[in-house]
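Every protein chain except one is present and positioned as in the full complex.
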Amino acid sequence: MKDQVMLEVKNLDVAYHDFEAVHDISLSIKQGSVVSIIGANGAGKSTIMKTIVGINKPKKGSVQFMGQDITGTRTSKIVSMGLTMSPEGSHTFEKMTIRDNLLMGAFLAKSNRERMEQLEKIYHLFPILKEKQNQLASFLSGGQRQMLAIGRAIMAEPKMLLLDEVSLGLAPVIIKDIYAKIKEINEQGLTLLLVEQDVTRSLKHSDYAYVVLEGRIVMEGKSAELDINEVNDAYFGMNKFA
Amino acid sequence: MLQVIVTGVLLGGLYAIIGVGMSLVFGIMRLTNLAHGDLMILGTYITMILMKGMGIPIWASAILSIVAMLVVGFVIQNFLVNRVLDKGDEPALLVTFGVSIFLSNLLLKIFGADNQSIVNPLAKMNVLSTEALSISAMYLFSFVVGVIVIVGLHYVLEKTNFGRSIRATSNDTMAAELMGVNTRRAYVYAMVIALGIAALAGTLIGSTFVFYPSSGTQYLIIAFGVVVIGGMGSVIGTLAGGIVLGVSQLLGGYIFGSGVQMLIAYLVLLIILALRPNGLFASATRK
Partner (left out) sequence: MLKQQMIKYIVITAIIVIALIAVPFVGSESLMATMTLILIYMAMGQMWNLMGGYAGLLSLGMQSFIGIGGYSLAVFSVSYGMNVYLAILVGAVISVVFALVISPALFKMSGVYFAIGSWVVAEALIIAFSNWSFVKYAKGIGINSVYRISPTQIYFTALILGLGAVLVVFIMMRTKIGLALMGMRDNISAAETMGVEIFRTKLKCYLIASFITGLAGGVMYMMQGYIMPSSGFSISWTVAMTFMVIIGGIGTMEGPIIGAILYVLLTQYLYNFPGMSMIILGLVAVVVILIAPRGIMGTLREKTGLEILSPRRAYK
């Protein structure tokens, strides 16, 4: 099963009104791997993520998930196929309790019993969420909110998860904590696509990386083999690839 | 005085059930349905003609009216409102305004401008009749139904998976979609439920007061008042909103004469709107 391609993005073009956000993006993500998209603010990373899960509609190109074409499919349908995303800014349900937030994650589960079982698993992974389960999400700190968003996303036991900017605005010690959890989740078999602004962290936590500059992929390769300095240059658009 | 307050509270239960559907729709899609009053009156007329025209008993007519309005809700949301929701607030608001004009005049064309009423056994009965206080059976019945519907809806929203998905959609549409909720469909469910309740409210209204094709306007304002006072989108709040409005209307009538009682209710609404633009109970209703 390993080494089989799970998500295949081909020649994706996305435009907002007249402004083209990303151009000719192709990605290939193998089952069980962690892939990261590295790029500066506004490079088009979030646009790529949102287009994969159907929030944005592409102008050109295709997205295939487990051999099925999901280009332009409604987000809720894509989610039901086992591909989901934890969006930038966490987007937890502020007016709902932690528990209800998590239960929403398993909205598509067959039964309440299944939901409760999942809930226990998530509480085991993030004990802090159990402690605060009856509080409103709006009372959580930034790091806890990120954990809630991740916990909520894996409540549905997806096959693949996109994580958009999980470390944005968080203290280093909390970021370390979150990445430890991410590693744990991946080891349980979940395929991950990460978006990250921090080059070092990205390369450290992924198997394969794409560097995006001004809406185009300017560099890609196995994370362990990529040279940090070269990636940094590509990130800022200061080398031959730009 | 006691009489006025008791009757006002009971009337408030009826008002609350008029407003609760509007609150639900506002809560989930930020849409103020300007056709809400006319749709409710449509429900009233459906119940009436089933009874008068076909001799169906009132309870069965009410159920059929609810079923019919569920279908109307599906059609309105699926084919009209959902198609303009992403074009900004104004088009959706104006679509419901267009539906309102269409409906009230359609009813006028079919039924004429005459006053109508739904004949029912409760209308002339009192459950309590003393010198100090008499309680109309119909008012009490409406109040009880109102409380049951609102508490029931609140329970569904708070405790069930379906209800959670409605709350999630109203809280953050994109995130709800990412949980696998088809939010467009959630909108349809909300409108369908809202209009089902509106048909029930319409039947109660028609059994309590006379009505005519343009009654919708008056009830739209009442519904709006209930929703504003109770806090836009809060289901339990509508009960408080209904009672505030009902009591102030009857109290106003008691002090200034029954001709101006609605005027007092409208003024109370305007004052509350100006002082607390987010509703009286906006912060208190969602803990």
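For reference, chains read A and B in written order, and residue numbers begin at 1 within each chain.
Just so we're on the same page, a contact is a pair of C-beta atoms (placed from the backbone, for glycine too) under 8 Å apart; a residue touches a chain by one contact, two chains touch by 3 or more.
Everything numeric in this text was worked out from a predicted model, so none of it was measured.
J.: Please work out which displayed chains the absent chain touches and list them by label.
T.: Touched by the chain not displayed, across the whole complex: B.
J.: Looking beyond the chains shown, say which of B:K52, B:R83 or B:K124 touches the absent one.
T.: B:R83
J.: Where the complex has a chain not shown, which of B:I101, B:L128, B:I148 or B:V210 is the residue touching it?
T.: B:I101
J.: Please give every residue of subunit B in contact with the chain that is not shown.
T.: 32, 34, 80, 83-84, 87-91, 93-95, 97-106, 108-109, 217-218, 221, 224-225, 228, 257, 259-260, 262-263, 266-267, 269-271, 273-275, 277
Throughout what follows, only the chains that are shown with their structure count from here on.
J.: Which bits of subunit B are touching subunit A when the two form their complex?
T.: 161, 164-165, 167-168, 171-172, 174-183, 286-287
J.: Of all residues in subunit A, which touch subunit B in the complex?
T.: These residues of subunit A touch subunit B: 53, 55, 74-77, 79-80, 84-87, 91-96, 100, 103-105, 107-108, 112, 115, 136, 152-153, 156.
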